[in-house]
Each structure stands twice: as C-alpha cells, then as structure tokens.
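Complex shown without one protein chain; remaining protein chains in place.
== subunit A ==
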Amino acid sequence: MARVLINVPRSAKRGDIITIRTLIQHTMETGYRPNAQGEVVPRDIIRRFTCSYDGAVIFSAELSPAIAANPFLSFTTVATRSGTVTMTWEGDNGFAQTETRPIEVT
C-alpha cells in the first residue's frame, strides 16, 4: 500500500465549498528515463484518479507521465451531506488503491 496524504475537512456547513487535497506516494516512472545500464525503464504511472462523495463521482482525472512523482491533486466540492469521501487511484502494473475519509455536514 502506498502512503497517502489526504486533506478533507472533518466538518463543514451545508452548501460550503470545501477543498480536497490528495497526495499519494508513487514514482510515476515516465518510461523515457534510462537506468544505470542505459536501458529505458518501463513506464509505471498512475493513470486514473476518481473521487466520489454522496453517491456520485464528483471529480476524476486522467494522468500522463508529465505528472510529477507522488501525484498531488487539489480540487473543490460543495458539502451536501454527511458521509464518506472515497478516492481511488488506478495505474500501470495493476496498481489500485482506495481511501475513504468521513465528512460531517451540519
């Protein structure tokens, strides 16, 4: 399991716009870099990120090798009701990780 840093506010007022920030530990190997033997290192990146909240996908992104190592993503959403924010990363070599964070909406 890769280490993740996720910043979702624990509580928010209904209708507030909240910022979600995520960072996951991953080399994001571009597939263009030679190793010490001069051979090109095969690509190994996270290709897709999805975030769902309150029963629907609120944000998703397709990443390319141009995204820096340890991909950081920040976006916003409207606090609708208490529940769980679910984040999924999928990538090369079967990489898949899901994290959830609770949010309390008053």
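Keep in mind that, in the parts below, a contact is a pair of C-beta atoms (placed from the backbone, for glycine too) under 8 Å apart; a residue touches a chain by one contact, two chains touch by 3 or more; residues count from 1.
Definition applied: contacts and distances are computed from a predicted model.
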Name per UniProt, for the chain absent here [options: "5-oxoprolinase subunit PxpB", "Peptidoglycan D,D-transpeptidase FtsI", "SoxY-related AACIE arm protein" or "Acyl-CoA dehydrogenase"]: "SoxY-related AACIE arm protein"
Residue in contact with the excluded chain [from A:S60, A:T84 or A:T106]: A:S60
Contacts of subunit A with the absent chain, listed as residue ranges: 17, 21, 30, 32-38, 56-78, 80
